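With one protein chain removed, the remaining protein chains of the complex are shown where they sit.
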Amino acid sequence: MDPHVLVIGGGIAGIASALELANAGLTVHLVEKEAAIGGRAASLCCKATDVCSECSVCVVAQKIREAAIHPRISLLTNSVVRRVSGERGDFHVEIAEKPRFIDPERCIACGVCAELCPAEPKAVCLPSAEAVPFSYVLDERLCLRSRGQDCDLCRESCPTKAIEFEPAGRRRELTVAAIVVATGFEVFDARGKGSLGYGRYPNVLTGLDLEETFNREGCLRLPSNGKEPRNVAFVQCVGSRDESHGYCSQVCCKYAVRLARLINYQIPDAQVTIFYIDLQTAGKGFVQFYEECREKVRFVRGVPVEITQTPSGELEVKLENISQGKASRELFDLVVLSVGIAPRKDSWDLASILGINLGDCGFFDTSEPLNSTKTNVDGVFLAGTCQGPKDIPDSMGHGMAAASKVIQALGVQAR
Amino acid sequence: MTEAKIGVFICDCGGAMKNIDFPTIKGELDAIADVASVNLSSDLCLEEGRAKMLSCIKDENIDRVVVAACAPQLKEHVFQQVLRSAALNSYLMSMADIREQCSWAHEGDVTTKACGLIKMAIGRARLLQPVEQKDLLVKQEVLLVGGGFSAMSSAIQLSRLGLHTTLLVGDSALGVRSRELEELLGLEVAPMTEAIDRDKNIEIVTSAELVGMEGTAGNFAVRIRKGGEEFVQSFGAIIFATGPRTEILPQDPGSKSSTRIVSQERLARWLRASSPQPRPRSVAFVFDSSDECSRLPTLVTLNNALAVKRSWGSEVYVFCKNVKVDSEGAEELYHQARERGVVFLKFEDSPGISIEDGLVRIEAKDVLLGQDATLTCDVVVAEEKVSPAAGTDDLRSLLNVRTDSRGFLQDDNVHLYPVASERKGIFFVGDCRGDLDAARIVADVSSAVMGAHELLARGRITVEAERVKVDPQKCRACLTCIRVCPHSAIQLVRIDSEREVAEISDLACDACGICAGICPAKAIAFQGYSDEQILAQIEVLKAS
Partner (left out) sequence: MSREIIAFCCEHSATPAANLAGRLGLHYSENLRLIPVPCAGRVDVVHILKAFEKGAAAVLVLGCEDGACHHIEGNTRARERVRYSRTLLEEIGIDGRRVGMFNLAPDTPHKFLDIVNETNETLKELGGGK
């Protein structure tokens, strides 16, 4: 019998890993704690102008779909790993599926429930327009029933009887030969840098906010008044390369340059400025792209230390302009904080369940310096950003590498 | 050909498509002669709906299926399964997306459009032909081109999976250049060469080069030149793992031959020597000034700067535009270097380097201090550029693949990342596809090993037989298709003493249809997207 493998985390690294393992003939259980797979990368936007800017976001949707229909991958969404025992070749895993009000096996995403839901905002919704599984979810906190009302509209009207109000959580037990940990990262919370005004001023956004805006609206407008921004600043290294984050997040320079180019493409007379410490322009295909951007985008070496809002609503950025060797102030109508990749705060829980180590920076630790998929526990492997910052192609590569190490460890042999 | 018996299955998605009048559509479709059955459902994708669909196909002897429902990308595989259960080839189905592309895309009543879309699908379905699957034998041998770290670790990993490999090494032995890199990047090569020597699954051909290649994935015929002789060997997959070429960027003409301006490699050798005399008092490094893709030079510089501090205790200065720390552990190295007293000077314009009184003089405008800085040093480690290995361009044309904007192997196309090429069975790993740091190289190796394993592990691979096919009667052997196929899947084969015609490899073909679009003789049929099947959909326009 071909071995079974557990992949924890349905982001792009976990999916890449699962696909490789499944294609190699193994059976994969892909556990995802959210209702839909795809992880963080699935919420990012295409950054193409008239040409592809190679952000790889479109590859993610394609891989998600491949995983969704692969006969040897079973998706366990809305689920978390509770307990693991055993050893390589024979791990016993307990998985808890959180109570689910809408059965994704029966939901046909017709949208009848959402149409009828009287709650404001609606308690039933799709996690995203591209969600896989493409199924509605019910948010208990928003449901009128949680406020003691006896609403039954969605359940009553569901044409496939997919809704149940008192679902029991399910427990699953699996026996797997190996485990791939691909739990991803947390986006640095920009509120942690209070002086930069995120959460206080409407026109201070994070890179992720911008990605989601482009995805939702297809264009960029000022959150405060809905007008086109004229003067946009990107602030690099927010939550990277500082006292508490002793690493480069590896993605922010690239997404900032790509987003800057996209803004400039959509709003040609907008001035976009990028404030940076060191620009990370290495990488396949990127240098040429960066050179092209330099014609349009202003690059300033310096790190803003404080952002305040003027009475007229503009944002005043105070920075140490290193090139001119003095402190200066500049006005912008939109400031984007290029937030970095931070380790997940709940990594500790999984580390103790699996017995694997966390490194100094808070990411899962590897036991061999040059084999970054290997952990201190035989049979448990790492994939993607849970091990350290990576962009989409690197995460996919790392996921594939983890799959490769799994089949080597399990002694899968060519026939 | 006997008339098709078309079964149409329409799903209103639980009643969600209120702007479509389904009974009207059914009435209209029922009138079409070869439509044997029109079924309305509300839950076609669910078990109960599929069961009804299955029994209808069986009961009515349906041989072409049209499903009008949600977007094919969602449930097409589910409906294909129903066809297979009914012992029908899954290619005999055509889908009309009446939800995402019709009901949800427009306001107001869209019954006419929905009906039109279904008729388009019927027109296509009528002409569909089955596509069978078949197994092709693949040669369970992998060729690894390169003799460095990436090639060696690929071979070791493939051997672990039971695949036989041949290492094609240009140098006279394995790992010649890697030993030099060993200290620069911390790669350990010696244990690998020993492991390979013991491994019966790995063969080594040294002082040899690849001079020709024919065939497709699963069975490449590779021409190898060794000594004065050439021989042809067959491989199922090929992994290119040739290293990069590093060269010192041109310096000021006057200072070219100076022993005070050295390469990283020379410095590393110097550091290795037991008692270098005299020890330089001050060493300056330059990188990331004219080549801004300097991830590898950054890592090498940081490692060497620390080594200089450790071994010689010299003053160390680093001149660069940006410190490229976007690789694993780089920021930590940068921190260490600064803690040990390495001084980083960042500049925008390339620094001027000249020799003065036997010492090296560096002039640059330091952006951190905002002033001109002039420094005199004993030794300058000059900026190096990492470029594609010599012969990459020849390899590119030999393999019929593309290089990226900097001339490295592998096109700049996200769908190929990390290690694929536009040709199945050909992989690029490590520094032949860009300057990668050690962590990325290691990941690349494992990815390519996975790709080769997937292709070769079973000794045979299942493909769709003749989905895209050249009609030998119509082919005039004009070579147009061979020229345009992005996956090099088409070859000329001899069919008799008179004629050669184009033939498509079912394994190498990626079913894009570019060949079918361009063939001047219209000799290429693409099942599901043939000219007739596409035109049948257009035909409906006039009818509506």
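Per-chain numbering from 1; labels A and B assigned in written order.
Going forward, contacts are C-beta pairs under 8 Å (C-beta built on N, C-alpha and C of every residue); 3 or more make two chains touch, one makes a residue touch a chain.
Since the structure is predicted, the reported quantities are computational estimates derived from the model, not experimental observations.
Considering the whole complex, the hidden chain is in touch with A, B. The chain that is not drawn here is touched, among residues A:C58, A:A96, A:C125 or A:V187, by A:C58. The chain omitted from view is touched by exactly one of B:L54, B:L359, B:L398 or B:C512, namely B:C512. Among A:G86, A:G218, A:G313 or A:G411, only A:G218 touches the chain left out of the display. Set against the missing chain, the residues B:Y91, B:W270 or B:Y529 yield one that touches it, B:Y529.
In the full complex, chain B makes contact with the omitted chain through residues 71-73, 97, 99-108, 110, 113, 116-117, 120, 402, 411-415, 422, 484, 486-487, 510-514, 516-518, 526, 529, 531, 534-535, 537-539, 541-542, 544. Touching residues on chain A toward the chain that is not drawn are 45-46, 48, 50-52, 54, 57-58, 61-62, 126, 129-130, 215, 217-219.
Quick note on the criterion: only the chains that are shown with their structure count from here on.
Distance between chain centres (mean CA atoms), chain A to chain B: 23 Å. Per the touch definition, chain A reaches chain B in the complex via residues 20, 23-25, 52, 54-56, 58-59, 65, 69, 106, 108-112, 134, 158-160, 241, 246-248, 250, 253, 278-288, 290, 301, 322-326, 369-373, 388, 393-394, 396-398, 400-405, 407-408, 412-415.
Only residues 13-16, 42-43, 45-46, 70, 73-74, 77, 140, 157, 160-163, 186-188, 292-295, 298, 322-328, 330-332, 335, 346, 348, 367-371, 404-406, 408, 410, 412-415, 417-419, 433-435, 438-440, 442-447, 449-450, 453-454, 456-459 of chain B touch chain A when the two sit together in their complex.
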